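Note that one protein chain of the assembly has been removed; the remaining protein chains are unaltered in position.
Here is subunit A:
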């Protein structure tokens, strides 16, 4: 119960454009690792750009990908926790480490499509605005 009282502060830099912009890829597999990876060397370098669709071979599997922009008025953020506290009652801090304005999502074998769930998820902010915007009298 007591952990309901703790807050997680988002530490922002003095100016957001000081934060590096990074390419982000949503991969269609679970990679059981957190840490450095040679993404540009093994993924980006071998990606083929064909019209709107990207293709790449990843671990012998054909991936089809597409770039998605963040919804208008929205920015992509990567938050990282710093100084993990020892107990759940202490406040925590996450730091804005990088930003992105578009992401690339990859499907395993299947061509990308407008009804891919991540594409539809980008509609959420617009729907949320209807649900949460102020009503008129």
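The working rule: a residue touches a chain if its C-beta (ideal position, glycine included) is under 8 Å from a C-beta of that chain, and two chains touch if they have at least 3 such contacts; residues count from 1.
Assume contacts and distances are computed from a predicted model.
**Student:** The complex lacks one chain in this depiction; which UniProt name from "Replication factor C subunit 1", "Elongator complex protein 6", "E2 ubiquitin-conjugating enzyme" or "Ribonuclease H2 subunit B" does that chain carry?
**Tutor:** "Ribonuclease H2 subunit B"
**Student:** State which residues belonging to subunit A touch the missing partner chain.
**Tutor:** For subunit A, the residues touching the absent chain are 1, 3-16, 20, 22-40, 43, 52-53, 70-71, 73-81, 84, 88, 92, 94, 96-99, 111, 113-118, 120-121, 123-136.
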